[in-house]
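Heads up, one of the protein chains got dropped from this complex, but the rest are sitting where they should.
Up next, subunit A:
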Amino acid sequence: MTALSQTRAIPATTRHGLRDLIGACAILAVGVGCFFLFPNNLSFLTIILSISLLVMSLDLVTGVSGVATLGHAFVYGAGAYAAGIASVNGVSDPLLLLLLGSLAGLLAGVVSGALILKGHGLSQLVISIALVQLASEGVNKASFVTGGSDGLAGLTIDPLFGIFEFDLWGRTAFWLALAVVLVVAVLLRILVRSPFGMMCRGIHQDRVRVRAMGASVYLTLLKMYAISGFVGGLGGALQAVATQVVGLDSVSFTTSAEALVMLIFGGTGHIFGALAGTFVFMWFEHSVSAASPFHWLILVGILLILVVLFAPKGIYGLVGRLFQHKEV
């Protein structure tokens, strides 16, 4: 039967590998292109990259695993504040700060996952909103550690690898963010296709069938939440390291809701869709708010309605459909 497995399965792996390679090359090409085309916007691009980690992390729990949440900034904020607090208390190595932020995100992921996964559907949404609101208020009240509504500012970050200074133009931060996003995106694609990722996709589609195979839905999703928290926390820490400021907005309901909008915009369940959605949405928002400071929200709203009506599977789905037509 080995021949069977060879004839049927290898094309699938090749196809997946090719998609990952194309995706990674596209990220790299867009990143390098942006670096040269928009040298004055590198800080903004770095924020896009850090937010894209939040959106990819949200994709793991919502797009892949089908858990409804409007409070995912909880893990992002945990990462940002962990890195920020560590930095003002003397930790200045950027990679160590990223690690601390990721671990804080992982912890926040486990805590929020343990609570949110007890609910279903609307109750999950309510729990997630309550969690992020509580976290936001907690951070606000604990001003002796977090800086409260003023946030944490003046973070001191050492040069990357002791060589590359975090300069005013944001070049080092941008390359660091691009490298992190590239590695994370490829790893998450591998994760989604792995047996564990496949089980999570199965839970999204029919959890009764998954249980009938003997798998624990709760534990599987909790693990996914932990991984998602790690990635989201990494995003938060990356923003703290890049901007050297941590504010209350990093752990807000608004950030959570925007992340969900970006995910839907890009297409759920494919990781690369989350990345594309973040980039296009934030860039569009940035451009129209500069061009039309009083009416930009109307334009953003119209764009969202158009996407939902004409590309319900988001940018990723739209691109996939175009390629299919081409193949036909």
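In this section, contacts are C-beta pairs under 8 Å (C-beta built on N, C-alpha and C of every residue); 3 or more make two chains touch, one makes a residue touch a chain; residues count from 1.
Rule of thumb we're sticking to: contacts and distances are computed from a predicted model.
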Record-based protein name (UniProt) of the chain missing from this complex, from "NtaA/DmoA family FMN-dependent monooxygenase", "Nitrile hydratase subunit beta", "ABC transporter ATP-binding protein" or "NADH-quinone oxidoreductase subunit F": "ABC transporter ATP-binding protein"
Residue among A:202, A:247 or A:314 that touches the chain left out of view: A:202
Which of A:118, A:141 or A:211 contacts the chain that the document leaves out: A:211
Interface with the unshown chain - residue positions in subunit A: 1-2, 4-6, 8-10, 12-13, 16, 190-191, 193-199, 201-202, 205-206, 208-209, 211-216, 220, 223
